[in-house]
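Only one structure is covered here, and it is reproduced in the block below.
Only one protein chain is missing; all other protein chains are in place.
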Amino acid sequence: MPVSDISYRKRFLTKDNVYLPHLVIIEKIIDETPDTRTFHFNFKDKGLREEFPFKSGQFGEYSIFGIGEAPFCISSSPTRYDRLEFTVRRVGSLTNALHRLSVGAEIGFRGPYGNGFPLDLLEDKNLVFVAGGIGLAPLRSLIWNVIDNRDKYKNIDIIYGARSPADLCFKYDLKNWDKDKSINMVTTVDKGDKTWKGRVGFVPQVLEEVAPSADSAVAIACGPSIMIRFTFPVLAKLGFTPEQMITTLEKRMKCGIGKCGRCNIGNLYVCRDGPVFTYAQIKDFISDEY
Amino acid sequence: MTNREAEQRLRDEAKSLLESAKVDYIVGFADGSLKFHTTPLITRNKDDVDHLVINPFMASNLAKFLTELEGRVGIVAKGCDSRSIVSLVQDNKVSREKVVIVGIPCRGMINLSKIEQLAGKESDEIDDITRQGDKVVVKLDGSEKEIPVKEVLFDHCLACELPTPKEYDLLIDEPIPATPDEEASQAKINKLEELSHHERWRFWQNEFSRCIRCYACRNVCPACYCQRCFVEEAEPQWILSIPKWQDNLIFQIIRNIHLAGRCTDCGECERACPVNIPLRSLSKEMYDLVGELFGFKSGMEIDAAPLLTHYELEEAEDFFR
Partner (left out) sequence: MNQKISKKDISKLLDELGKEFKVFSPSRESGVTTFAEWDGRDSSFLEWYRNTVISPKAQLQPLYEKMFSFHKDKEGYHLELPPPTDKKLIFGIRPCDAKALTIIDKTFQDTYQDPYYLDKRKNTLLVGLGCTNPYDSCFCTSLGLSPTQSSDVDLMLTDIGDEFLIEAVTDRGMKLIKKTSYLKEVTKTDEAKAEEARRQASSKVTRRLDTKDLAKRLLSSFDDQDFWEKVSNKCISCGICTLLCPTCYCFDISDELVKKEGSRFRSGDSCAFPVYTKMPMENPRLEKWRRVRQKVCHKYEFYPMSFEVIACSGCGRCIRLCPVNWDITQILASLPVKVKA
């Protein structure tokens, strides 16, 4: 499918107006790290949950009325019907305001937007997940998705790192995946502390040490752009071709639907044509502005 | 010196500055692509300096580019531009050693909008505009019209206190003495001052309702050098990014307060505005107020301390201590 054909995507509109958010309620708030929280939410009109279609890797536009709107990926898996989650790091005015919310708060949501991960490409493959910091959020949706359809996929490696032990997100998931015998879970931190007994080292380094085979494999990487920049060469060294490397890009966005203009990389809009791209696609980008 | 001679001298000097590697860049004016327009020429190439011009249409304040360019810069400066440069030096934004000021004595710049109004035609329809002493000759549809130059100069030029730069490294022509006509320069502002508070409020409401938030006023201003302008701050958000007149007005008021003691009354904000908001009517008020309260005129004396960012231990107020 060409990058920009998105006509197949389902619409989930309010009053036929793509900008009008649905009302959703915050049901649970989890402190992931000192600056990152996960919000569990559901539609105020609970019946809407059934109609709400989304894929791992897609994102939504979340808004606090009176403050503004921002895009975050849906960090829960579509295979878990009772879960709708998004994860936010406190960096600006809206994210700060989100962190001030308490359970029961009513916010706006529109989506799902973006292409999501190409599940068909991953089937019957060995999967290598490489994530840094809050970059685990979109991958986590995919990881649970894969686990819930475990027989469709082969080996799973997860290499996840953060700056410090305190900065590791989704520790409850990490524990689960660590216990799961069908998964090779590797957790690392840039810098340990007194209690940390695990690995210490940057994600790309650790990836090189773990050295997952590129044979019949796909690597899915997400994290700070500096991490991604060092991860692709390591993957290449391990024998992964550009077609076998997938990442999800982050850009400043407003509309989420390819109209407001700002998230373009050359002729592509990250919101409309991405945010998930193979490295083969990225290499073909006109621009290096990612 | 004739204008042509002055231009030639300027080109020669600029070329030798580049050739002798005394500067990395030359910043000056070249003919624009539109009639009666100049455009900034910013170049490292000595062949480009042959495009440098001197004419009555060099309205831009080139000092703006000094804070952007890396390396040593030879800059063509009218009196007002030199004041902005001096002010930037005082604010530690530009190092004096890295600037070669090529001074141009200036008899005022022609405001095309005023010509258009008098001629009833837009500038591209006018055949020629030439300055002859105290007159400007406008050729239109085969006929000639003489206009006293005071009717077509920019308002800020009419009040010019420094036609010839005081701070310069080279001066291209003979100095021109200042002959400020404060009254003519203030005409538009005086009219405003005659209005009642209520009427004035209505006036500004109307003016600022046209603002499109292009920020040209801020971006042409050499004194607006903040890396991050308060309008773009999100926490706290001082004004909305929606161009409502109230927010537009607050933007200008705060901008003017920030520029107190830095504004040199170069008039660029008003000239750049695409929707004719008389911004100088605000900025000149602040300029005059600074003069009245502190006896300070920005950019006039290279040795002066910057007005509001300078503090002495002997100062009467002790809030800084």
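All chains are identified by letter, namely A and B, in their written order; residue positions are counted from 1 within each chain.
The definition used in the following text is that a contact is a pair of C-beta atoms (placed from the backbone, for glycine too) under 8 Å apart; a residue touches a chain by one contact, two chains touch by 3 or more.
Computed from a predicted model, the values in this text were never measured in an experiment.
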For the chain that does not appear here, which of the shown chains does it touch in the whole complex?
A, B
Selected from B:A63, B:A272 or B:M286 as touching the chain missing from the view
B:A272
Note that subunit B touches the absent chain at residues 32-35, 37-42, 60, 64-65, 68-69, 113, 122, 124-125, 206-207, 210, 212-216, 218-220, 232, 240-244, 268, 271-272, 274-276
Would you write out the residues of subunit A that touch the absent chain, in ascending order?
4, 6-7, 9, 11, 14-21, 23, 44, 63, 65-69, 91-92, 106, 108, 224-225, 250-252, 254-255, 257-267, 272, 286-290
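Here, only the chains that are shown with their structure count from here on.
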When centres are defined as mean Cα positions, the distance from subunit A to subunit B in whole Å is 50
Which residues of subunit A touch subunit B in the complex?
92-93, 96
Taking the touch rule as given, give the residues of subunit B at its contact with subunit A in the complex, in rising order.
234-235, 237
